[in-house]
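After the structure tokens below, expect a handful of questions from me.
A protein chain is absent from this complex, but the other protein chains hold their places.
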Amino acid sequence: MQKPLLEIRNLTVAFETDAGRIVPVRDLSLTIFPAQTVALVGESGCGKSVTALSIMRLIPQPPARILSGQVLFDGRDLPALSEKQMQGIRGREIAMIFQEPTTSLNPVYAIGEQIAEAIRLHQGVGRRAALAIAERSLADVGIADPHGRLREYPHQLSGGMRQRVMIATALSCRPRLLIADEPTTALDVTIQAQILELLRKLRRDRGMAILLITHDLGVVAENADVVGVMYASRMVEFAAVEDLFDRPLHPYTQGLFRSVPKLGRKMQRLETIAGTVPCPSCFPSGCKFHPRCGRTRELCSETEPDLREASPNHWAACHFVENYSGAAAVAPMLAHRREIVAGDREETAA
Amino acid sequence: MRRYLAFRILQLPLILAAIYLLTFFLTWVVPGSPFDKDDKVSDKLAMKLMAQRFHADQWQSFLAYYPLRIVRGDFGQSMQYSDWSVTDIVKSALPISMALGLFALSIATVAGVGIGVLAAVKRGGIWDFLSLTIALVGISVPSFVVASALLLFFCVRHPWFAISRCESIADLILPGIALALLPMAYITRLTRVAMLDVLSSDFVRTARAKGLSRAAVIWKHCLKHALLPVFTYLGPAAAATLTGSFVVETVFNIPGLGQHFVNSVRNKDQTLILAVVMIYSTLLLVLNLLVDIGYSLLDPRISVQEKAAS
Partner (left out) sequence: MSTADAIPFDVSGPPARPDTAWRRVLRSRRVAVGGIILGVLLAACLLTLPWTLRREGALAFDGQVIGKSYVAPRGDAPFGTDILGRSVLGRCLLGGSISLSIGVAAAMLSTVLGVGVGLLAGYRGGWVDALLMRGVDVLYGLPYILLILLFKIAFEDPLAAALNARAANLVILFLSIGAVSWLTMARVVRGQVLSLRSQPFIEAARAIGLGNARIFFHHLLPNLVGPITVYATLIVPSAILQESFLSFLGVGIREPLPTWGALARDGLSPALSPIISRWWLLTFPCALLALTLLCLNFVGDGLRDVFDPKREAAKI
């Protein structure tokens, strides 16, 4: 039995604002094993980014506070570490890439310098050696003429290339876990595909685990091994990807899958999930999804369901788990996934 | 970029010529030429010498010949000090004023940036309060009030510093502080705002994610951004320092060019007025040009043309 690389246990994060206390992440549990890709899916505002930033402790501690729970990385509880110890982990053991590559790079420094900065910090080498390593990182992420690029500035690169630079920076110190917060949302679709393929390749080559945060189910299908679905600050479903796509158990997940447009079939209207996501300061009582749920009953508005193992290795937070009848909708995604996985296996064998 | 630079450098003599004409017009023509006025203030002999040397029978020919003389470094005779040529006065007074001005600007920049950064980083602390106070006081309280207060307190009540001595750097401390307060107020404000802006940037988050300490992030990544607006402010800062120097030199009795200029205005010493205006204008215009060039070098995103167009 492998030991988990990252284990989040019942994490609750609160923000103290002038308008009162907001809890963007409540009682969240998540496990990532080495070399595994775990996707964290959910709509905007469900708490995915806050979770990621809390792992890295990048949210300033006022106004944010980790109220309870543990974040165990290799057995060490990250929130309990000192700031200095945390700095040793950031960039080296756990690295993070962000959604907006344009603003995530400092415009007044050359990209070589910015990659080398992390290398010098964690590997203690001199400037020239660091730049050499940086050059190799750039080559690893598929940037042509890496030596020339070292001296260029962020505004001279395209969006896709900037994201590659971010990945190069993140990976330059060979972290064991990469947190990718919507890495392709701001990019064109074709570039998106390239970047995700790059991430898959790097993961294979280095045995790195990835926490992939996204709202795109297609991306999840193609890249993740395990999926966690978040809604309104809670984890509502957690399962292996094939299992989830085959038999989603939580009404929210089922709603998400139902809303996927079915190509090749005549449709009058797109399906939606009625209602809107509640804002953190006005969460409903009981199950947070119950106002929008098609099969809500009295228990749902009273008690919040815990994340329970509804079937082997498939957790769902619902009182009345039911089977899903629309598997056909996401079948194309699954099929595509199987192609990709097969393709990757060939590459590894080659 | 080079074309824009050449354009700016070419503009310089044109602007100076315009300033010269304007100044000449305002000091010589409008009040009446001193050569045909019976004014008790100017020395008859000096005027005669000037009239001869500068073809000053008509102010028009005077206008034409004077610049030739200036370019050669001869500013002519001072109207109020008959023994002194303007060139001598300038030579003795300008270095003092420049030393004071540079000293004040250095204090303003170093202290201003330091306090501004600390105020932005440690929000709500004592540094924030200090930056607020300095900004308010510097902008609202005139420099002669500050200068007088400093003088009153440090020279009269508790004589730690000597008055109107100008031999060493120590003598420049009090006037330097008085002069620095206004630019420091603006610099503190600018730095604080810029830092606050930068601190919430995405690339700061990236730097932290790489494992950099808070201090490294501030000094390495943010400072450059915060300094850019301060750098642009150097032009107006120099102008403000210059203005303030008139008053501060008067209060502390420092024999700088500022004090001479004020006296020359009071006594209608036209040659000295013209000389000082031209010197100061040249200095400030050159400084502004250097700042513009420097800014485009500091910020790789902007070519000088883009900035000019904005």
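The first chain written gets the first letter, and so on, giving A and B; residue counts start at 1 in each chain.
Criterion: contacts are C-beta pairs under 8 Å (C-beta built on N, C-alpha and C of every residue); 3 or more make two chains touch, one makes a residue touch a chain.
Values in this document were obtained by computation on a predicted structure and should not be read as measured data.
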Field: Residue of B:180, B:204, B:251 or B:275 touching the missing chain in the full complex
entry: B:251
Task: Looking beyond the chains shown, say which of B:87, B:148 or B:213 touches the absent one.
output: B:148
Hidden-chain contact residue, picked from the options B:15, B:126 or B:297: B:15
Contact partner of the left-out chain, one of B:114, B:236 or B:300: B:236
Field: Given A:218, A:291 or A:332, the one touching the chain that is not displayed
entry: A:291
Chain B residues that touch the omitted chain in the full complex: 11, 15, 19, 22-23, 25-27, 30-32, 131-132, 135-136, 139-142, 144-145, 148-149, 151-152, 155-157, 163, 189, 192-193, 196-197, 235-236, 239-240, 242-243, 246-247, 250-251, 262, 265-266, 268, 273, 277, 280-281, 284-285, 287-288
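Methods note: only the chains that are shown with their structure count from here on.
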Query: Taking each chain's centre as its mean C-alpha position, how far apart are chain A and chain B in Å?
result: 55
Task: Would you mind writing out the residues of chain B in touch with chain A in their complex?
output: 201-203, 205-214, 220-221, 224-225, 298-301
Task: Would you tell me which residues of chain A are touching chain B in their complex?
output: 56, 58, 83-84, 87-92, 95-96, 98, 100, 103-109, 117-118, 121-122, 153, 155, 166, 169-170
